[in-house]
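One chain of protein is taken out of this complex; the other chains stay put.
In this document, chain identifiers A, B and C correspond to the written order of the chains, with residue numbering beginning at 1 in each.
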Amino acid sequence: MKTKKIAIIGASGYSGEELVRLLLNHPHVELVAVTSRQNAGQTLAQVFPKFASHPKSKALRFTEPNAERLAKQADVVFLALPHGVAAEYAVPLLDAGCLVIDLSADFRLKSAEIYKEFYAHDHPAPDLLKKSVYGLPEIYRAEIKKALLVASPGCYPTSILLPVIPLLKAGLIKSSCIIADSLSGVSGAGRKAELDYLFVECNESVRPYAVPKHRHLSEIEEQLSLAAGEKVAIQFTPHLIPVNRGILTTLYLAPEKHFANAAEMEALSKKISAAYQKAYGQEPFVRLLEGKNLPDTKNVNGTNVIEIAWRLDPRTGRLIVMSAEDNLIKGASGQAVQSLNLLCGFPETAGLV
Amino acid sequence: MKTKKIAIIGASGYSGEELVRLLLNHPHVELVAVTSRQNAGQTLAQVFPKFASHPKSKALRFTEPNAERLAKQADVVFLALPHGVAAEYAVPLLDAGCLVIDLSADFRLKSAEIYKEFYAHDHPAPDLLKKSVYGLPEIYRAEIKKALLVASPGCYPTSILLPVIPLLKAGLIKSSCIIADSLSGVSGAGRKAELDYLFVECNESVRPYAVPKHRHLSEIEEQLSLAAGEKVAIQFTPHLIPVNRGILTTLYLAPEKHFANAAEMEALSKKISAAYQKAYGQEPFVRLLEGKNLPDTKNVNGTNVIEIAWRLDPRTGRLIVMSAEDNLIKGASGQAVQSLNLLCGFPETAGLV
Amino acid sequence: MKTKKIAIIGASGYSGEELVRLLLNHPHVELVAVTSRQNAGQTLAQVFPKFASHPKSKALRFTEPNAERLAKQADVVFLALPHGVAAEYAVPLLDAGCLVIDLSADFRLKSAEIYKEFYAHDHPAPDLLKKSVYGLPEIYRAEIKKALLVASPGCYPTSILLPVIPLLKAGLIKSSCIIADSLSGVSGAGRKAELDYLFVECNESVRPYAVPKHRHLSEIEEQLSLAAGEKVAIQFTPHLIPVNRGILTTLYLAPEKHFANAAEMEALSKKISAAYQKAYGQEPFVRLLEGKNLPDTKNVNGTNVIEIAWRLDPRTGRLIVMSAEDNLIKGASGQAVQSLNLLCGFPETAGLV
Partner (left out) sequence: MKTKKIAIIGASGYSGEELVRLLLNHPHVELVAVTSRQNAGQTLAQVFPKFASHPKSKALRFTEPNAERLAKQADVVFLALPHGVAAEYAVPLLDAGCLVIDLSADFRLKSAEIYKEFYAHDHPAPDLLKKSVYGLPEIYRAEIKKALLVASPGCYPTSILLPVIPLLKAGLIKSSCIIADSLSGVSGAGRKAELDYLFVECNESVRPYAVPKHRHLSEIEEQLSLAAGEKVAIQFTPHLIPVNRGILTTLYLAPEKHFANAAEMEALSKKISAAYQKAYGQEPFVRLLEGKNLPDTKNVNGTNVIEIAWRLDPRTGRLIVMSAEDNLIKGASGQAVQSLNLLCGFPETAGLV
């Protein structure tokens, strides 16, 4: 299998760091460039002491980001940049023939208007929105394989879309009654020197934020609408909890058909189970929990796996679905590498198990 | 003000320990007895080194629980025992003329059948169910003042009932569409030597449990039904998060009347605000958050305060209400002391600020 | 007892916040002013939601620091400012007749040269060094009572000086062989927006820092030299651990006289025990642990108590002494209030239990 040359623009945040880790250990790629304005000139080993035992860590130095130069060095470029900034690198890189995998929100939406509504500035490259593929491999595998520009999903969206899409597609739930309650580790806020994310402000603290309109709603709703075949608006409440990593999402859903007794509940259970089996029974990175097991972030942290479990509640008629993922891996960098594998024709699990 | 003599049966768990702390520093009571089978014979200072600087801590020794003896020593007895056990002490203590404040689930329900459904054994003293008063001072202040037996509420119920009851009473929300998503610190599980609650099993972990039928549903639904004037069933999902203390509850509610535009939303906002102001505007232990503030457990930990904030979501038509409390104080021992103050005619905030 | 009017300059850091909490609840003082450049204009309730239930929190607003105005308002002024800045307020406040309690390092040393060596700038008011009293009440009680300017000790120094000074004064240990290994919670680093103190950088991490020459060495060694009657240099290694609060110090000491057998060890034990009893047997805020108990920060957090325990090791001949304190209370603001009580003639424990 031919080795691909990879560059990462913006490699000093938490997602970037995780990308570096995954790509340093990936069997079919060579990491040839990492950029970071504030760390330019330093080696990987200096910026990330934890990688210092890797043979490449002392040879590879951070550089200033320069799309022209990177385009000559790399076959595939990852963008781990803030929204609004990614686009300015994507355009020249694509023009120069690179494949681009963007971890920001810049190319996740199809609508430049919705982008503006949620991100409060004009989209910097609206023409690219049509060309980009939403990088959720379990849903868009075929499209990702042929993509030039992959928009890797957000961490919250992944934890919501993977559990909900199969139910919507199977017509098992009402698209008008979706509530997602999510708990995220602090790395989700990025490596930013802000008071709100100091240890003392987060430890022994739990708090909701961005209620009721978090930016990730835009891509969640667009993707759910595509799955449902109709416009979907959902309720979404993110909370910050004192763990480094992990997102736990609890979904409150309304079955399309009311179940009135144990037999109807049993029948619905079989349909839900079948829908999940069909969607994910063979997926290497989706773990459908059985028996009494419920998701727990500690069982997925450090992996590209999302856990999903569900319960019907005969007292209320609702369907409760719960998911757990590592926000930096399945919710960010691992999923991006999964897309890389598809793009490049590598085994989908390469570098991820 | 005449000092009251107080005993605590079962003082070695986390709620018991917190009761000891509050009562040692209470201006109008004398803690005369603490019991604990496993610690009998030891002083308070030996069992709880953190209290060793208090003058009483070396004089007061844990004893075996003995209702007859305690009835002679104390005016008021707190029971901090597992459900099913509390009743066997409550009966003789009440007979002997003591006032009893029970922190277990034994006397919180009016129905012995529902008790059996949720606690899986017959109620040990069903006659007392009619006599007990549910110890939520903001709702049952008048009744608590005259009570002989106070059933102090559970931690999750407090975090749900206080935000929801005023809305139900004011007819502002549908009683059929209540969803409560709660996050609890590990002290809520009690001081029990179980693998599930080891540091390593809880740290860097988040997990739902008891889905979809947690025991606390029984008292939550009974109290909400009383407030609504009709039978209420709710959705409730508890999660365990890695903090020592604190419960954060996010409630998803449906306004009784749909709001169709900004003006209607504004009108509904005023009604919600008025309902909360009326219910809690003068309450010393309910903090209605203003402006952009959202509840955060770190702002209530160590206090008897519950924080409440709410948002209407024009995109979905829902009302989101959030609360934060210290599960061991407003959710357990602090609230029980608040009831003690009412029972004994002390200022309601005595020993709690 | 006449109420004193108090101002705090620099009340928005962690020590300042803790001072606010203690002084709001102090029975003999009135908090009349709090300053903070970045929070000027906001109420206490806005800056610290956790204090919002206190009646004063909505009336008291942060102002810009202005020594002249504060001198008119307050009898006693606390300075909770960075080193180098405190002096510029201390001088005019003292001139205007205020008593000043400084929590910074500015007035802890007697030598302006050593100040310059450790703090890398000239001392801003060297004349005041002679007038200031080192605010360790257990050691300098008489001097504090008469002081105009109290230099409240650092958190690490308190955890080292209180255990070591009685041993030096009694001639029981060699002053040349003192090693202090300290572990501090992250609040010790202050409320600063720096990457090093982000939740994700501190959680699941332990690290030494400032090895081998931490700034606090200057005041530790000056105080130990005074106690020993000769120049003392010690080894000191601070570590950052993922807790909000608490310092645990382990001291490795060499007995002045070698003990060769069990009888000599027993004799030395009695002398050590007697030295500690004499020094601290009646101290309200020093807890000498007995039996098998060892210090644990969770037993002192939230209190002004320091725990001390010790062991002689017959295998090595060393004396191991361990202490635990809340770095923000006994290590900072609580101790400063203890000095306030002495200065003002209040009971020494007022507002601290």
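Basically, contacts are C-beta pairs under 8 Å (C-beta built on N, C-alpha and C of every residue); 3 or more make two chains touch, one makes a residue touch a chain.
Here the structure is a predicted model, which means the values were calculated and not measured.
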Listed residues C:T3, C:S111, C:Q277 or C:T316, member touching the removed chain: C:T316
Candidates C:V29, C:C155 or C:L183 - the one touching the absent chain: C:L183
Hidden-chain contact residue, picked from the options C:T63, C:S132, C:N301 or C:Q338: C:N301
Residue among C:P242, C:P284 or C:P347 touching the omitted chain: C:P242
Absent-chain contact - pick from A:Q38, A:S53 or A:Q282: A:S53
Residue ranges of chain A at the interface with the undisplayed chain: 25, 49-50, 52-53, 204, 284-285, 287, 289, 293, 296, 298-300, 302-303, 305, 307, 353
Where the missing chain touches chain B, by residue: 14, 185-187, 191-195, 197-204, 242-244
Positions on chain C contacted by the hidden chain, ascending: 179, 181, 183, 201, 203-209, 211-213, 217, 233-235, 237, 239, 241-246, 248, 250, 252, 294-298, 301, 311-313, 315-316, 318, 320, 322, 324
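Operating definition for what follows: only the chains that are shown with their structure count from here on.
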Same or different contact residues where chain C meets its copy chain B, judged by the half mark: same
Copy-to-copy rotation for chain A and chain B - C-alpha atoms, rounded to a multiple of 5°: 180
Where chain A and chain C are represented by their mean Cα positions, the distance between them in whole Å: 46
Separation of mean Cα positions, chain B and chain A [Å, integer]: 39
Numbers and ranges of chain A residues touching at least 2 other chains: 201, 203-204, 242-244
